[in-house]
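Of the protein chains in this complex, one is absent; all others appear in place.
A, B and C are the chain letters, set down in written order, and residue numbers restart from 1 in every chain.
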């Protein structure tokens, strides 16, 4: 099968999934930005299209005519090399271009991309690299689309449902226990045999002392014990900055949790529900994950520990793993997916997001993709129910600031041997 | 003609005009709140409907079933007596109920109101008072709809036009001169012969020294001279708090003005245009109006001076006056509308918004309508091109904080004799 | 007696009183600025001296050598005409010049002023005007010194006493009743027969409807009833902006009041004490004064009403009035000082601080003294226990923003006839 065909097929499938995610939305849902982290869905759709227009069509297609020269101003996110950009906090106040305009923009660019792919005789490595980056970029934003839509609807006092798919009831909860890993020299990072982001490189050796890591992530039931034990009221479980955050932001539970007449509910994409106890706890910040671990006399794993354990116990993606493609968009425990390192919830690690030895940052706008965020963020591993399955790897490094809750982020414990 | 008919007719006409104003909007435009002062158009439409549901239907209609009991939470603006309300700064993040839902809500309430009016045998004074308050309230928000829509579109970097109606070219500019008013005891406020707001009452005597007042408001051409003379750079023309505002908010022109390559443009509802010189300057704050007056060795009139002059020189609404009904939505000078006290632009006065002698604040929610805002705001008089003509009076008192620019607000000078 | 002698005598007496006020302070107390409104005592002392150096010595004394050319930068308060000034919020972080340096500066300038006065053969009107302004300016800051010292010490969790003078016990509390004033044309403002500030001019006629005004200010006992009746918890007594202030600043009593185990205490310059019930309530903001009046089904008087009543009932300063010279620095009721319009506490009026008809603002820096603050402040009348007696007049207009509590500010009620 010629490679052009594969790229085109991949392109169509991935681009279509972004639209699929938005299908249940009303026009109004596409527009708003209730907090700075959350971007309007129509902005995501425009930005993803602009990425292909900017980095593929404008570079590789002769005489390409941009759909609308003003769109670059709206849809550039943070590529300082590429000129003026819309201030991030103002994205939710920009009503034009409308959602319909942006759908037309997508159609135009999609058609041009397919023409380009069909016209090219062969693709050099540079083209493939940037094209695959575009596809992976689209998949990253698919996850953000899901979590941002959840925030937009979950922030509404009447808690509208996103979809009606009922939850399967029989999720299974293993007893929490710890897996042992021996001391040794391990290889960390991506081996460059296929696509990976620059932040996963270079593949390098680390000396790792022996440690123990939990056989699954923490459940809602376990987290409720922490809450009922006064976890949010006792400074001794918290990092100093975390304690300030709890007090100043009046945090007393994961995001989307509401205590109503003494019972705990949470907003899910199905609407407001009573909390299911045998489900992975989700939407906790690093501060909460860390406090829970201290309360439990454990700690979070480092990202190296996590990667070593994952490669040992879940080296390949299980057929039963729960990613975005299943369109459930909620995490679960699954007997068939033992250990659950991949999928369901991102797992906070106690590693700062910093470059690996021999990390190399590309020149120009592409080099801005990851490297410039390597400060004051913590690494998450493993992907979630909102991550496309074809996007995740055991070496994949996600990262967020320590007070963010709006991702599907959970807790796996570790401890010293 | 029976009074029921009149009320129903008035109701239909006024309610329809709110919809007319929104017709040129895209769905997306209904949703956003780019600054706290500006409310989403769909919120205005819901709030106005809620007002009739809350104060008329729930009180006067037997067995009335509210359209949706959750709407009160969204659409109450500031009536503390009536329970929890949506935080004002969050209005622009609430996507449901959708615009379509709110149009259905309007239809439902309109139908119920007309049934109620037709069923009532006669209306007591209290009913008429509150019903007329609802109509006047709707008209007030029609003005806000126009100014808020202007802000929503004018805040967009591509400056979309709201409508296409071309401006008439021949607006006329009188030479600026001053009218004399003699010392004396004058009667200020509304005589209660027809509807007025509580803040226009009671009609009372004031002793007024002689003064001079300008024969028209200031033009864009005159205001440009102030700008070019360094008006925004020289503290001596500004109140201390105004000077802080100019520096901290980096103000250097009226709202919507943009200097592009040495030429001045402004956003109008027709799009971005070169500034027309022989037009009333508009979208200036009190601070700017006051600074312009000082620079010109004049002062702003008090609201009493303004009312005395208006009653003497423009006691009745001219057929040529420019109000919202003309759907121009821009101010102009008009030879046929000499002095122009009424319409085109609101005129800032140097009077604080405070109660008149013997002001009486009603009990309950209705009493919250005006009285509780009587602090730290300045009075504007005369109505603008966005004010419904049937809503304005010579005694009408509008009020805004001193740093607000998003209304059609202009400048009329005064000086001592 | 030649006028020079009088000026020198006045100068010495007034300048000395500023020092007297500071005598009980520790060096540390001179330095800090716990809130923006409160200036460090050493700054006051430097600023007052700079005023005489800048406006008298530099203008009138030949070959005058400034004490230290860098001091202008520190001690200019807000005279934009006179160049760069220290940012107000940074005053409390500037440790040099030290207090000792500033005392030397005062001595230097005092000596030079007295030499100048003795050398001048006669003083023209302009000199006398500016010199008297300097003296009145010093007296204004003496009041601020007292209230700022109270804040600096009262903000300390161990509540150090400023002085030991024990309170006299026998303050007397009249029954609250209302005085009647007839409708008529009254003359308001200063008649220019002696020194007054520009904001008291010009003397002008107003038409005043009949009204009632209380025979004394509100007592702590009466204010406690308001507190216990839930006054701070019920929005209906409050202006909208006042209610926001109460909630966001968590206000539940006058400044310096502390509820300890169910009993009310307040910080006074004698230390923390149980509240004395038969004393005028003090340290309330305009918002609190206004809310108390509404709760009581009354209103605050306008400044015209206050001046008319004061001129009728307390036209001259009583020997028993309680001003700064008595060095009590706390308000009281006094049988000998019937009605108590003057002294003890400033009385909030419901008048915005705006220019009188025919107000004239001087050119240059002196013109910046009052006029540029004429916005978004409310007028207080009558002086307090911290105001020098020789500084106050029946026409004197003080002014503060509506949320300020750190002055000795109290409440006198009024109502319609």
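One rule holds in what follows: a residue touches a chain if its C-beta (ideal position, glycine included) is under 8 Å from a C-beta of that chain, and two chains touch if they have at least 3 such contacts.
Fair warning: this is a prediction, and the values are worked out from it, not measured in the lab.
When the full complex is examined, the chain removed from view is found to touch A, C.
If you put the hidden chain back, the residue from C:160, C:209 or C:401 that touches it is C:160. The missing chain, though absent from the display, is touched by one residue of C:133, C:152, C:214 or C:289; that residue is C:152.
If you put the hidden chain back, the residue from A:41, A:92 or A:242 that touches it is A:242. Touch with the chain that is not drawn comes from one residue among C:90, C:263 or C:319, which is C:90. When the omitted chain is restored, the residue from A:157, A:230 or A:357 that touches it is A:357. If you put the missing chain back, the residues of chain A touching it would be 78, 80-81, 185, 204-207, 209, 211, 235-236, 238-243, 286, 290, 299, 350-352, 354-355, 357-358, 372-376, 402, 416. Chain C meets the missing chain through residues 26-34, 42, 70, 73-74, 86, 90, 92-96, 98-99, 152-153, 155-158, 160.
The working rule: only the chains that are shown with their structure count from here on.
The minimum number of touch steps separating chain A from chain C is 2. The greatest centre-to-centre distance from chain C, using averaged C-alpha positions, is reached by A.
Put simply, the C-alpha centre of chain B and that of chain C have 38 angstrom between them. Centroids of chain A and chain B (each the mean of its C-alpha atoms) stand 47 Å apart.
Residues of chain C in contact with two or more other chains: none.
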